[in-house]
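A single protein chain has been removed from this complex, and every other one stays in its place.
And now, subunit A:
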Amino acid sequence: MAALQQTTVDSLKRSESQLASHWQADLEASGATRNLKADDIRQQTAEFLRLLISVLEKRSTHNITTAEWDEIRQFLEKLSHQRAIAGQDSQQTASFIFALKGPVFAQLQAQYADQPAVLAEQLWEISQLLDVLGMHTIRTYQKSREAVIKRQQEELLELSTPVVKLWEGVLALPMIGTLDSQRTQVVMESLLQRIVDTGSEIAIIDITGVPTVDTLVAQHLLKTVTAIRLMGADCIISGVRPQIAQTIVHLGLDLQGVVTKANLADALALALRRLGVTVTKAV
């Protein structure tokens, strides 16, 4: 494989500042710098060019997984991470590298105006290199985005499953949002653990905040109820809205053996009655 010629590297090095300004202008024209500070862009473009040329000068291979490319890779990882946090999309992030092609190609064209064969070869080389760097940027950008999404999912999962103590021996779990297998698992585990910790005899699952109940959700609910019963506690399901009651009947779901109540107050009243507690108005 042909490598970049020394002349190419020298030519790039000579016109470093010019390349940087052209690159920046291209970036701005393409709209990739929206919502970003011009100062930051200038600093980033200059930094990247400096790193790139210093690596090219060492005449190292174009395999960017080697140690010589460490600095550039770290720079790009940091950059794409920042972009991901700032809410930029993948196109904007990727065009940071790809926009460099224009100025570099123009520079090489001027350099090798009388040697078309060499020009083509050098263009191909630099193009391949920039592609690899661009891909790396996108890959790390994607990873950062996935990390953000994963973190948000976990936070949502924790937020949505609080187990509340309503009374001595009565726990309540207000469910909010759609119930999928993973959430049911988390909910079930935290509720069962709390039952063991507090020694509560009655658990109330409130499904007022569950938008729809289909066969799957009902199955998850039944599983939870059964697990609670196996542990030796009782379970009441409350917050069954009229529409949900209709859906359950229409689907022909069997909720027999499960105590259901229309609202949390009724469920609490039943729980207190089972515990032998009476609540009276103070006169």
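In the analysis below, contacts are C-beta pairs under 8 Å (C-beta built on N, C-alpha and C of every residue); 3 or more make two chains touch, one makes a residue touch a chain; residues count from 1.
Here is the rule we use: contacts and distances are computed from a predicted model.
Trainee: Which of "Anti-sigma factor antagonist", "Chemotaxis protein CheW", "Mercuric transport protein MerT" or "ABC transporter domain-containing protein" is the UniProt protein name of the chain not shown?
Mentor: "Anti-sigma factor antagonist"
Trainee: Any idea which of A:A120, A:L216 or A:M231 touches the chain not displayed?
Mentor: Candidates A:A120, A:L216 or A:M231; residue touching the omitted chain: A:M231.
Trainee: Using the definition of touch stated at the top, determine which of A:V196, A:L216, A:V249 or A:A265 touches the missing chain.
Mentor: Residue touching the chain left out of view: A:V196.
Trainee: Residues of subunit A in contact with the chain that isn't shown?
Mentor: 185, 188-189, 192-193, 195-196, 199-201, 223, 226-233
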